[in-house]
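Here it is: the structure, laid out below.
Here the complex is missing one protein chain, while the rest keep their positions.
Then we have chain A:
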Amino acid sequence: MINAVLVFNNNGQPRLTKFYTHLDTSTQQRLISEIFTLVANRPSSSCNFLPLPPLLASASTSTSVSSSPSDTPSLITYRHYATLYFIVISTSTESPLALLDLIQVFVEALDRLFENVCELDLIFNYETLHATLGEMIVGGVVVETGLDKVVDGVKSQGRVAKRPGGEGLRGVGGAGLGAGVWAGR
């Protein structure tokens, strides 16, 4: 299962923190800062996966007695798009490549909903951010990975915020998070 989806900017400020495993606030905050440090210190040439350190894994397991490999969060999958890190924490039962694709679909959906999304859009429209994620993951289980279905689902909820003053064009060129061609790292 997916244990958490986190989005940070380059300075470590969280822009989305969605946990599917129950944690108390202080553990959440510790996880958030430690995971960002781990991911941000990765050289840009390294791969998009790293194991969740054991201490963090035990902290992020819920208080239930049994903890089998399918319960314990053990994998961090991340992608760096322009100034934002998209991070998924999951158990080992999830496919890393599928998670990579999931992040890609998430970002592409946001880009379609906001027309070249930028960090400011995510800050001021976090309901749309949550709604988009909600179309894809429910209770830690991936339910939809089709880009069109996700975008249509969010639009039908009526939660796409329109930018004031028109159709949200960002000016000439309109290169948003992905520079038009999904240049995620």
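We adopt the following convention: a residue touches a chain if its C-beta (ideal position, glycine included) is under 8 Å from a C-beta of that chain, and two chains touch if they have at least 3 such contacts; residues count from 1.
What we mean here is this: contacts and distances are computed from a predicted model.
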Listed names "Glucosidase 2 subunit beta", "NTF2-related export protein 2 isoform X1", "Transmembrane p24 trafficking protein 4" or "Alpha and gamma adaptin binding protein p34", matching UniProt entry of the absent chain: "Alpha and gamma adaptin binding protein p34"
Touch criterion as defined above, residue of A:29, A:46 or A:95 at the omitted chain: A:29
Contacts of chain A with the absent chain, listed as residue ranges: 9-11, 13-14, 16-19, 25, 28-29, 32, 40, 44, 80-83, 118-120, 123-127, 130-131, 158-165, 168, 175, 177-179, 183, 185
